[in-house]
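The other protein chains are all here in position, but one chain of the complex has been omitted.
Right, chain A next:
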Amino acid sequence: QGKFTLLRDTRTDGSFLVHHFLSFYLRAGCKVCFVALLQSFSHYNIVAQKLGVSLAAAKERGQLIFLEGLKSCLDLVFGEEEQPGQPSPLQFLSTSDLRALFDFVRVSLAPADGDSWKGPVLLVDDLSVLLSLGAAPVAVLDFIHYCRVSVCCQLKGNVVVLVHSNEDSEDEENELVVNSLCHHSDLILWAEGLATGFCKDVHGQIKIIKRLSLRQAVEQDLVQIYQYKIQDRNVTFFARGLSAAVL
C-alpha cells in the first residue's frame, strides 16, 4: 500500500506489464482509475478477457474508471464548447496545464458512499505521451507528485505508471522525466529487448528493482533479472539462459 511502481520499457513494448497490473488489481478488488492515453478501451478489454477479467463489467459496477484519452481528445477537439465547470481532462492539449487531468484522477478515486473496494489504484499508460502533447517535463513531474500525495499518501493506494525510454535517446525531456521518476519509485519493472536482437523464444529481459534504499537505511537496492516470453494469455518468466527452448 502507498507504493509507487514504475514500469519502463526499452527497445521493446512493455504494455504486457500494464495489462498484468490492470487485471491483477481488479481481481484483487481494488478501485482502479486507468488513464489510457494511447489505446482504445476495446483493446484493453479484449486482452483483459484473455486474462480472466471483464473491464466492461468492472466499469459498470464502478470499480474501474477508465479515461480513454483518444476519445476524450476527439471530444475536446471536435466537440461542442465545454461547460466552464467541467474542463476536459485532456485540456492540456490547448493549455499545457495538467491540473484538469489531476482533478479527474482525484475525483475518480475519492471514496464514495457505498464503496467497498480495497484500496485505490492509479494506472497510467503511458506518461511519455504527455510530453508529445505539449506538457512540459516539470509539469509532468508535478502531476505525478500530486497524484502520489493524493493516492499514495492520503488514500493509502498505489500508483503504477508506464514510461518509454530508448537507449541513446535524444529526447532529453523524456529522459529527464524517466530518471526523476526512477529516483522516486519504490519498485521499478524494466522490460528490455534483447541486445542481440529479436528471438522467438525469449522476447526480452525484465529487471526488477526494489528500491530499498528509498525508505530504509539500507544502501543497496535489490535487483533481480529474468527473461520472459509473451504468449497469448500468459507471460512466462525464467532465469537468464534457461528458456524452455534451450533446456
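To be clear about the criterion, a contact is a pair of C-beta atoms (placed from the backbone, for glycine too) under 8 Å apart; a residue touches a chain by one contact, two chains touch by 3 or more; residues count from 1.
The rule is simple: contacts and distances are computed from a predicted model.
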Hidden chain of the complex, named as in its UniProt record, picked from "Cullin family profile domain-containing protein", "Bromodomain associated domain-containing protein", "Elongator complex protein 4" or "Exosome complex component RRP41": "Elongator complex protein 4"
Identified contact with the non-displayed chain, of A:28, A:56 or A:70: A:70
Which of A:19, A:106, A:148 or A:211 contacts the chain that the document leaves out: A:19
Among A:63, A:174 or A:205, residue touching the chain not depicted: A:174
Touching residues (missing chain, whole complex) on chain A: 13, 15-16, 19, 38-40, 42-43, 46-47, 50, 70-71, 73-74, 76-78, 93-94, 126, 128-129, 131-134, 164, 166, 169-174, 197-198, 200, 230-235
